[in-house]
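Note that one protein chain of the assembly has been removed; the remaining protein chains are unaltered in position.
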Amino acid sequence: MGSGNRTIEVELSTTGMDSQGRPQRIPLVTNDGGSPLDIAAPLSAEPELSGDHMLINIGPQHPATHGVLRLVLELDGETVVRCIPHVGYLHCGFEKIGEYRQYNQIIPWTDREDYLNSIGNNVAFALGAERLFGIDITPRCTVLRVIAAELSRMASHLVWLGTFCIDIGAFTPFLWAFQERENIYNLLESWVGARLTTSATRVGGMAADIPSGWMDGLRQFIRNFPQTLDEIDRMLTRNAIWVGRITGIGVMTAEEAINWGLSGPMLRASGVDYDVRKDFPYLDYETYDFDVPVGTNGDVYDRFLVRMEELRQSVKILTQAAERLPDGPVNIDDPRIILPPKSKATSEMESMIHHFKQVMEGPRPPIGEAYVAVESPKGEKGYYMVSDGTSKPARWRIRPPSFINLAAIPKMVEGHLLSDVIAINASIDIVMGEIDR
Amino acid sequence: MTDKTQIVTTGRALANALTPVTPRNIAHRGGEPNPSAAAIGEHFLGYVVRSEVIWGETTVYVTRASVFEVMQWLHDDPTQQYDFLSDITAVESRDFEQPIEVVWHLRSLPFRRFLRVKVQLEKNAPLEVSSVWSIWKSADWMERECYDMFGIRFKGHPDLRRILMWEQYKEGFPLRKDFPLRGRFSRAEQLRQALAQNPEAKYSMEELSIADAFEDLPSEMRQRLRKGERTGE
Partner (left out) sequence: MGLTPRPETRTVSYEPQNQEGWVATRLDFLVNWGRANSLWPMPFGTACCAIEFMATAASRFDLARFGMERMSFSPRQADVLICAGRVPFKLAPIIRRIWQQMPQPKWSISMGACASTGGMFDNYAVVQGIDTIIPVDVYVPGCPPRPEGLIYGIRMLQEKVMSERRVDNRLREEMYPDPTSQLYIPPSVIDELGEPFGNSVHQTRSAP
């Protein structure tokens, strides 16, 4: 794990073409710390300058902190000696608000908590609430939620890809990633009517079934998306500058990663094949054929590779889900939980009373508690709900994966250069709305 | 033309007989308990208050004094191997008579088990419980958040400060049930206090070293830090 030399084949604009007209690849050998071996390493015998360490403050308003993170760094020259992250600048009291809202009314808040993955959060929350209510959803709804969750994973990874590239110094992939993201937005908008804050699920079903012709749009997206991904892949994965910039930094070994509670691509890049979709499956994920990408070195480059591979695997899952989407109802048939159709609620007295009671009082789960975790793009996202028999949860807890991933940043950056802090921070894929909640 | 890189290996593509499946038709109470619950009871006599299964998830209530010992055993014992700490949080009931519960969600990645451990803290005693920071490093921020939101002190945590609210926050612990949704102070007072923060407050070298040497600090300084006072510019 991170020991010894490592060879990655890279392309340079100066190495010319091979016989098949592709850019010629040369092996780039890097050592443990990630610096290329054929480039003279900086002098180890740097003059020892006397003087105090310097304190530098990054954030809360800084373009490379992906929001309002504040890092207080203690520097010895350019080397980070100590890093103290400060969070909470976006603390909005989600969990407190959840205690004052009915289960269906909480769903709009889940959009805005990890706002890159809003529809995935809707799915996760609905799964948690359904566990608490003790209901099983319909087969069509299950497949629709898989489609929603995977689209959302791709959208989130695309934002990560774009901002990660900007942080490292490449602007073009940002534009390409956002172009594809606009296509996902279009799909979501024609389904649920919103680009970003979807509020797509309800307890026991979805807010809406997909409109007619929607699957054609999805299939077109599945066809076109890998081309963009290949383009980004060709641009970055073998790029000598890119590889040299991000290999060997921010290494977490497998044991450290588990002990620090990392999850998602951060954990898998360290070589631990823990994926909630495989280990604690939900939404019938065990019946889909997909791989779990696992890294070997646990550095920033491996996190990049893992996320790129996850984008491809999401396409694979989407293809299977599009094939198997069954007909049938989306919502379960349970008048204690599901609202009557709007047309009936405005024309029939019984339905209107039913609608009124459902909206004003809300469905009541039995006394109990449930912790339901899903594999969000950031890691293990858990919703822990405690019901005391009323229509509002006594406690709604979000297990924020990027909060816990970010807690390991002092471990990852200490000993590296200041410029590597930006790359390591970007590789965690933090989203402050989820960290601070 | 997928350009697979050789560095990333992919595994576990298809389900096999050992693969867990999506749970269905879960019973509200009852159901198969996690074997670890019985194992704790056998290994530590008198530590387990009770255990129950709700919606297929096993909850073990342990006594307050035994938390650290039980957690250490769950982490280290080769038959348990709870190596992944999912979550630490607390639950306060709407019924003010009920005790506050501290909840640990543990996962065993090798055995694919999930266990919930709970401790009940009576409100008439100080809200204190052992920290599990020395077992799982991931407990660091989760315990700080629990302290920030509920005021529960974790004994043995190296740097128990507020994390989400600012350090001079005076209104109390927001997720306690006696804390009103909009805070205790009026909006004008809240804004005035917020704007009185110094956005350029630096952290002293002394504070930067706290994580290493918290126990060596003089007791009055530890008190001051526990109360959340800033140590100057």
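Here the chain labels run A and B in written order, and each chain numbers its own residues starting at 1.
Following the convention adopted for this analysis, a residue touches a chain if its C-beta (ideal position, glycine included) is under 8 Å from a C-beta of that chain, and two chains touch if they have at least 3 such contacts.
None of these values were measured; they are calculated from a predicted model.
A.B. asks: One chain is left out of this view; which of A:Tyr89, A:Trp260 or A:Phe304 touches it in the full complex?
C.D. replies: Candidates A:Tyr89, A:Trp260 or A:Phe304; residue touching the omitted chain: A:Tyr89.
A.B. asks: Looking beyond the chains shown, say which of A:Leu28, A:Ile58, A:Leu116 or A:Ala373 touches the absent one.
C.D. replies: A:Leu116
A.B. asks: Decide which residue listed in A:Met54, A:Leu175, A:Ala208 or A:Ile353 touches the omitted chain of the complex.
C.D. replies: Of all options in A:Met54, A:Leu175, A:Ala208 or A:Ile353, contact with the hidden chain holds for A:Leu175.
A.B. asks: Just checking the interface: what residues of subunit A touch the absent partner chain?
C.D. replies: Considering the whole complex, subunit A reaches the absent chain at 60-63, 67-68, 88-93, 96-97, 99-100, 108-109, 111-112, 115-116, 118, 159, 162, 174-175, 178-179, 181-182, 185, 195-197, 388, 390-392, 432-433, 436.
A.B. asks: For subunit B, which positions touch the chain that isn't shown here?
C.D. replies: 94, 165-166, 171, 174, 177, 179-183, 185-200
Here is the rule we use: only the chains that are shown with their structure count from here on.
A.B. asks: From the mean C-alpha coordinate of subunit A to that of subunit B, what's the distance rounded to whole Å?
C.D. replies: The mean C-alpha positions of subunit A and subunit B differ by 22 Å.
A.B. asks: Which residues of subunit A touch subunit B in the complex?
C.D. replies: For this pair, the touching residues of subunit A are 8, 53, 55, 57, 72, 74, 82, 84, 87-88, 91, 93, 95-97, 100, 131-132, 134, 136, 226, 230, 233-234, 237-238, 258-262, 272-274, 278-287, 289-297, 301-302, 305-306, 309, 312, 366, 368-371, 373, 380, 382, 384, 386, 388, 390, 394-395, 397, 399, 403-404, 406-408, 411, 436-437.
A.B. asks: Residues of subunit B touching subunit A in their complex?
C.D. replies: Touching subunit A: residues 1-3, 5, 7-15, 19-22, 24-26, 28-29, 54-55, 57, 59, 83-87, 89, 91-95, 103, 105, 109, 112, 114, 116, 136-142, 145, 149, 162-166, 174-175, 179, 181, 200, 202-203, 205, 208 of subunit B.
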